[in-house]
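I am attaching a structure below and will ask some questions about it afterwards.
The other protein chains are all here in position, but one chain of the complex has been omitted.
Residue numbering begins at 1 within each chain, and the chains themselves are lettered A and B in the order written.
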Amino acid sequence: MEHRASVIENLGEVRAMIKRHKRNDLLFAGLGLLCLMLGLVTLMLLFWQLIADGYPKFTLDFLTEFPSRHASRAGLLSAWTGSLLVMTVTFVTAVPIGVAAGLYLEEYAPKNWFTDLIEINVSNLAGVPSIIYGLLALGLFVYMLGFGQSILTAGLTLALLILPIVIVSTREAIRAIPVSIREAAYGVGATKWQVVYDHVFKYSYGGILTGVIIGMSRALGETAPIITIGALTFIAFLPPAPITAEPPFLNFEWLSSGFTVMPIQMFNWLSRPDHAFHINAAATGALIIVVTLLMNGAAIWMRYKIRKNIKW
Amino acid sequence: MANVTTPIKAEARDLNFFYSNGARALKGISMPLYENKITALIGPSGCGKSTFLRCFNRMHDLYPGNKYQGQIVMHPDNTNVLDAGVDPIEVRMRISMVFQKPNPFPKSIYENVAYGLRVRGENNKRIMDDKVEEALKGAALWNEVKDRLHDLAFNLSGGQQQRLCIARALATDPEIMLFDEPTSALDPIATANIEELMVELRSKLTILVVTHNMQQAARVSDYTAYMYLGELIEYNDTDKIFTTPSRKETEDYITGKFG
């Protein structure tokens, strides 16, 4: 059964076999490329279709008009201002809480069951369907706390929704900072908070920012939770302006105002039988896609850049 | 020098190697591998000994941009394994390799050893069983694992994993076996086992071993090559290299004045 030197003795056979195997390589590479392109090209095609469908509405008027019963006159004014205001609430609540939670979990939390509980919570929250946050908000914010179907409710709902994203990205950014930096700061007599704030937080700024941008873009596109809290779909007014001419210059009435946001407006137009409204929906969709892709693109680009520039 | 009656299994002829960043890692190396002998490559870190070893089975082809110049000729068929027309897969079927860190696949012990045969299209269970047993015996592992051939290979100890990797490399009856610092991740007892195994394997095949450890080279090898900064400084019988080196640099390295 001496098998020795089998390759040279059966060179012809071996070569035929390698050729067969390499054909499999080629076949699979072709299949893989096809699948990848199928995914990517289909998506690109769909985006293209959306832009082409919505093209007639790519006008300034579309952004400065209120919704209307007449598709040709209907615009996005109340929707984009609504989105902007809701996102403002989301930003000012989710970012400080998320970053603080990330700092706590990474820098302060002792290793015990309680910390484990928080961590399991955060990772589970990231997997909860967004519509469940809508139900939470409906039960808690709208009725129990009496915030009503307002900008405040929507902003807080989306804040809870993106909280896990902000926390996770904060922790990842912090983890990239080496112990030696912390030791150096402690070495010159800094307190824990000085180390955390002056060094850990400031050096992980970029990483935190990418998480915040991705979270905000998610909030911009979310539809289901906002529908669930009962956002109105036909809003022909603007909330009270947040900035006033007289002191104290800031006005918080807008927080309790009714509102609509861009994805809801799109959904509403989409559900109309009249095809003219579908063009409006497509134009809104194109706007949402462009803005979210730009935000995500910026975040991903920053993340790659940060990864490449890590010097320690 | 070399025993005239010992046939040459392979030889490097004026071999140069360039990494994708343009760095020249090997500078005109010419050196024989005698059949059924153990040749050791020694030298300080970064001297190119692993780079040289990995030319034999064209491992550098896995990373784009690397470039070979010169020849590595295998006998008796006079194939230049570096020739662009020669398929690296064919070369790797003739020359197997054992790595620095044990790298078993996430499969059973049996499947790890059978992998090379499966890659060659062998599906006959009887032949497979025989070859796996033979290879595990050849790697002095059979007695330890014969009752748990279908356990996951990760459950073995480091030394056992490395012997498993040797069995894996042995199962396909290679002509040459390359060892890239095979004991650097192992404890002294496991190291002694592997060294003993290499000496035994010598009767079946030709061995080229890169080692960091000069005592190891002295213990196991028949021939030793000292490399420095990508050049072959000296090649000779192991006894001669360690007793009467002809070059000053070799002597400095061996006596510990340098390196």
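Here is the rule we go by: a residue touches a chain if its C-beta (ideal position, glycine included) is under 8 Å from a C-beta of that chain, and two chains touch if they have at least 3 such contacts.
Note that contacts and distances are computed from a predicted model.
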Item to check | Per UniProt record, name of the chain withheld from view ["ATP synthase gamma chain", "TonB-dependent receptor-like protein", "Phosphate transport system permease protein" or "RNA polymerase subunit sigma-24"] | outcome: "Phosphate transport system permease protein"
Checklist entry - Which listed residue (B:V119, B:A140 or B:V199) would be found touching the missing chain in the intact complex? => result B:V119
Checklist outcome for this item: Across B:K9, B:K37, B:K131 or B:R168, the one contacting the chain not displayed is B:R168
Next on the checklist: Using the touch definition from the top, which of B:L15, B:V81, B:M97 or B:L232 touches the missing chain?
Outcome noted: B:M97
Checklist outcome for this item: Listed in rising order, the subunit A residues that touch the chain left out are 18, 21-22, 24-25, 28-29, 31-33, 35-36, 38-40, 42-43, 46, 49-50, 53, 96-98, 100-101, 103-105, 108-109, 117-118, 121-125, 127-136, 138-140, 143, 160, 163-164, 167, 191-193, 214, 217-218, 220-224, 227-230, 233, 263, 266-267, 270-271, 278, 281-282, 285, 288-289, 292-293, 296-297, 300-301, 304
Item to check | Residue numbers in subunit B that touch the chain omitted from display | outcome: 57, 59, 62, 64, 89-90, 92-93, 96-97, 99, 101, 103-107, 115-116, 118-120, 154, 165, 168-169, 172
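Quick note on the criterion: only the chains that are shown with their structure count from here on.
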Checklist entry - Using mean CA coordinates as chain centres, what's the subunit A-subunit B distance in Å? => result 51
Next on the checklist: Going by the contact rule set out above, which residues of subunit B touch subunit A in the complex?
Outcome noted: 76-77, 87, 89-90, 93-94, 120-121, 130-131, 173, 175
Item to check | In the complex with subunit B, residue positions of subunit A that touch it | outcome: 1, 3-8, 14-15, 17-18, 21-22
